[in-house]
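Yeah, one chain of the complex is gone here, protein chain that is, but the others are all in their spots.
Letters A and B name the chains as they come in the text, with residue numbers starting at 1 for each one.
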Amino acid sequence: MAQLNRYFPKLCHPTCGLEINFQRIRRNPKVKVFTLASVAAVTGERGDYTVTVRQAPRYVKANCTACGDCARATEMKVQNQFDYNLGKVSAAYLPHEMAFPMRYVIAPQVLGTPEAERIKAACKYDAVDLDEKESTFDLHVGAIVWATGWQPYDAARISPYRYAYLKDVITNVEMERLAAPNGPTQGKIVRPSDGVAPKKVALIQCAGSRDYNHLEYCSRICCLASMKHAAYMREQSAEATVDIYYIDIRAHDKLEAFYRKVVNDPHVRLIKSKPAEIKIGPDGGPVVCGENTITREIYAEPYDLVVLATGMQPAGVEGVSGAPVDAYGFIVPEDETQGIFSAGVASGPLDVSMSVQSATAAALKAIQAIR
Amino acid sequence: MTTMSPTPTRPYDLGFTRWVYQNIDGGDRMALCMQCGVCSGSCPLSTTMDNGPRKTFMMIRAGMKDAVLKSDTLWNCVSCYNCVVRCPRHVPVAYILHELATLAVREGYAPARTSETNKFVKGFTWSFETFGRTDERIISLFYYFQDGFVAGIKKLLAFKSIAFAFVKVGRLPLGLPHRIKNRGELKKMLAAAAAIEARHTAGRK
Partner (left out) sequence: MSPKNTGVYLCSGCGIGDAVSMGSLEKIATKEFKKSCKTNACLCGEEGLETIRADLAGGVNQVVIAACSPRAMTDRFRFNGTQVIRTNLREQVVWSHPANDEDTQMMAEDNIRIAITEAAKSTPPEPKVEGEYSQVVLVVGGGHSGLTAAREASKAGYEVLLVERASQLGGMAAKWSKRMPVRPPYQDPQPNTVATLVKAVEADSRITVKTGCTVAKTSGMPGRFTVEFSDGSSQTVGAFVVATGWRPYDARKLGHLGYGVSPDVVTNVEMEEMLAKGPVVRRSDGKAPGVVVFVQCAGSRDPNHLPYCSSVCCGVSIKQALQLREADPQVMVYIVYEELRTPGVAEEFYRTAQRSGVIFIKGTVKTVDAALTVTVDDAMLQQEIPLSGVDMVVLATGMVPNSTNVEAEAPEVEEEKLRPLKSDINPYAPFAVAGTGAPPLTPPEEKLPEGAPLLNLQYRQGPHLPMLAHGFPDSHYICFPYETRRSGIYVAGPVRRPMDMGEAAEDATGATMKAIQAIHNAAYGLALHPRAGDLSLPIIGLNQCTKCRRCTVECPFGAIDETDQGFPQVNSTRCRRCGTCMGACPVRTISFTNYTVDMLGSMIKAVNIPDETEEKPRILVLACENDAYPALDMMGIARHQFSAHIRIIPVRCLGSVSMLLISDALSVGYDGVMLMGCKPGDDYQCHFIKGSGIAKERMSKVGDTLKSMALEAERVTVAEVSIADSGRLPKVIQDFVEMLDTFGPNPFKGF
C-alpha cells in the first residue's frame, strides 16, 4: 500500500494511515517485526505452531541510522523495485521515504564488486555486513494470520495487449508510481517513451481479470482504481481526455458516487467493450482495437498512453500455508479447529477498507485461538 | 434433417436458444458469453459482418432465429480463431459460427444458398470429391461459372492480373489437374463421414 499514490474515493494518501500504524507498532514492545522474511514451513496445531522463517540478508545491520552515506558512496544503480522498475536507485538504498524499519538495504548485485567495499567503507557506524547470509529460524506461536497480500498480474502474459513491446502501454500499478510525488517522475504522469505528458489516455478494465485465460475471478478494485486514474489525469491536465473500456463497472455500495462524479466529467468517456488487442500505430504508439458493444462500431483508436487495469493475484503461499488454498490461490481456512487465518487479499480480492475489516476480524480469531 | 430447430414467437422466447445451447457443438459454452466484445473486436472480417459474433450470440438469446440464420456473419468467418483464443469465457466462437452456417443450410435459409462462401464451398467440395484434391484452378472456375457463362468470364477477367501474378511466382501450376490414387478409398471415407453426420443429426431433438 506504500506503493499506492492515493486511495479511492477520497483521493487521500495511503501513507497517512500507514504513519499511524507504523507509530503504533514502533511504540508497542509486544510486536516483533521481521523483514525480508518468508515462511518456509508451518507445523503443529492450533495453540502450538512452529513456523520456520527464512530471512534473506539485508547486508545492513540493525545499528544502521539511515544517514544515507552508503548510498552516496556508490555510483552503481539497480532497478527500483518499489517503482516497478520504472526508475533506478542506488545499489545501497532506502526502499522509500517511509520505510519501516528505517534502514538501508544493499542490493545483492553489488556484492563482490569494488563498489561493495566502497559502500562498506562509507558507513561510519560499521552497519554494513557484506558477509551476511540467509538465516533460518523457528518461531513458536499459537495462531497464524496470513496477510501476504497480492502481486499485480503479469501484463506481458496478455499477449494481444503488447505490454512487452509498447512502452506507452503501462499497468495500473505503474500508473500509481507515475502519479506519486515520491515516484520516478515526481508525480508527473508522462509517457514512458518520450517523457511527454499524455493528452489522450485509455484505461482498459479486466486486463487479465474475469478471464479464463488469466485470472478467473474479478479483482474488485480495478474499476474504481481506474476512476481514480481518470481523476489523476484530469487533475494534471485541462485538455486530457480519458476513455475507459469496460465490461461492467463494478462500483459497489457507496463507491457508486465516486464513479458517478468521475464520469460526469465530459472529458471522461465510458466505452463498453473489452478491447481485442493493442496494435502498434504508424508512429509506434498504441492503437486500441475492438468492438464498441453498444454501437457495434469497430474501432482502432490511437492513444498517447494506455493503462491496463491488471488484477490482483494472491502471493503464492501454497504448500507452506498449513491451510487450504482455493483454485485461485486464496487462503480459505476450513474452520476454527485450525489456528490459521487469512486476512486481506490473501483471503480474496478485497479493497483496502475490506482488507482492514478482514484483518481486524482475523486478529480476533487469532486471539481466540491463543486464549 | 429429421427435426427443425424451433422458431420463437416472441422476443427472448428461449425455445431456439435452448435448442442451440444443446444441439450446436460448443453451444453450451455460448451460455457463458458475457457480451464483452472481444470476439467481434478480434475478427478481421468484422467490418464485413452485419452483426458479428457477439451480437449474434445475444440475438440467439433474444430468440431472433431468422435474423441469425439469414445473417452474413455465419458466412464471413475465415476461421482465423482469434476469437477462440481470446474469448475470456472460452466460448468456441468460430466453431459455433460454422455450426450455425450448417444449420442455416439445412433449414433452407436463402442467404445460405446464395452466399458467395457457400458457392465457393460447393466448388471446393466438387473438387475434392472428383479429384481427391483441392485444385485452386478447378475451384475458381467452378465458383466463377456457377452464375452463368457471361458472369464467369467477367469474374475471370476481373482476377486476371492476380492469376498472372500467381503463375509468375509458380503458385498456379499450368499442367492438367490430376486425380489421386485409390479414389474408391476416399469415397468410402466420405460416405462414412456422411453417415456419421446423419446419425449425429438424427440424434438431435
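Here, a residue touches a chain if its C-beta (ideal position, glycine included) is under 8 Å from a C-beta of that chain, and two chains touch if they have at least 3 such contacts.
Predicted model, so just to flag it, every value in this text is computed and none were measured.
With respect to the full assembly, the chain omitted from this view is in touch with A, B. Screening A:A37, A:L139 or A:I249 against the full complex identifies A:I249 as the residue touching the chain left out.
Listed residues A:V110, A:A180 or A:A225: the one in touch with the omitted chain is A:A180. Listed here are the chain A residues that touch the chain not shown: 5, 7-21, 23-24, 26-29, 63, 65-67, 94, 97-98, 102, 124-125, 180-182, 186-187, 210, 216-220, 231, 234-239, 248-258, 260-262, 264-267, 272, 293-296, 326-328, 330, 332, 348-350, 352-354, 356-361, 363-365, 367-368, 371. Where chain B meets the missing chain, the touching residues are 10-14, 17-18, 21, 28, 31-35, 55, 58-59, 61-62, 89.
Assume only the chains that are shown with their structure count from here on.
Rounded to whole angstrom, the centroid-to-centroid distance between chain A and chain B, based on C-alpha atoms, equals 47 Å. Of all residues in chain B, those touching chain A in their complex are 34-42, 46-47, 51-52, 54-55, 82, 85-90. Contact residues on chain A toward chain B in their complex (touch as defined above): 160, 206, 210-214, 247, 272-277, 289-293, 296, 298.
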